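I have a structure here, written as structure tokens, and I will follow up with some questions on it.
Take a look at chain A:
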Amino acid sequence: MFLKDYVGTVYKSVRSLLTGMKVTGYYFTHPKEIQTQEYPDNRATLQMFDRFKGEVIMPHDDSNEHRCTGCQACEIACPNGTIKIITKQELQPDGKKKKAIDAFVYHLELCTLCNMCVSACPSDAIKMGQSFEHSVYDKRQLKKILNKPGSKVMEGVE
Partner candidate 1 sequence: MKPLLEISLSGFASQIDAWLNAALGGGTLVVATEMVVTGVVLLGFLVVLCFFLGYMERKVAGFIEIRLGPNRVGPKGSLQIVADTVKLLMKEGITPASSDKFLFHLAPVIVVTAALLAVAPIAFAKNLQIWDLNIGLLYVSAVSSLAVIGILMAGWSSYNKYSLLGAMRSGAQIVSYELSVGLSLISIVALTGSLKISDIVMAQQDGWWIFKGHIPVLISFVIFLIASTAEINRAPFDLTEAEQELTGGYHTEYSGMKFAMFLLAEYINLFVVSAIAATIFLGGWMPFHLGHWQAFNGIMDWIPSSMWFMGKTLFVVFIIMQFRWTFPRLRIDQLLNLEWKYLLPISMVNTILVALITIMGWHF
Partner candidate 2 sequence: MNAPTVIFYILAACILAFGLLAVTVRKIFRAAVFLLFSLIGVAGLYFLLDYEFIGAVQIIVYVGGIVVLLIFSIFLTHGSGGQMKKPRPRRVVFGALAGTLGASLTMSFINNQQFSANDKPAVAATAGEIGGQMLSVTEHGYILPFEVVSFLLLASMIGCIVIAVKIKLPAQQMLTADTDDVPTR
């Protein structure tokens, strides 16, 4: 009886070990199963999902115009104080003064990419960009000014 149990244990153990080795052996002999993406080499073909949240960007059109009015809704919506909007008073052609952004300061190093600023924006001025290669040697380089120099707000965006 004892001997039967003993042999049974040995048999079952060896069989379970061989089953495990069969699994790893299968993968060893099937290189097609390899999942690795050779990342820096496939940069040209690498496509992120269109909703991927990589960083906050501010789209500009061909005539260097953006849609940000400087209402600071995003600044309020941000949980981490990532966005800081510096406004200025701009002289309109009709002589009136109008609030406009001087600098849309975006601290990528503080950003948790929660999308709150984008959903808070009333004029769709900012959106999430697909870039994900953010590593820099100096943290200060992560502080970005999103509006391009010399850009101004689009016509008709209030």
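What we mean here is this: contacts are C-beta pairs under 8 Å (C-beta built on N, C-alpha and C of every residue); 3 or more make two chains touch, one makes a residue touch a chain; residues count from 1.
Regarding selection, all candidates are chains of the complex that A comes from, given by their letters.
Note that the structure is a prediction, hence the values are computed from the model and not measured.
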Of the listed candidates 1 or 2, the one touching chain A in this complex: 1
Chain A residues within the candidate 1 interface of the complex: 10, 14, 17, 20-21, 23-25, 27-28, 31, 33-36, 38
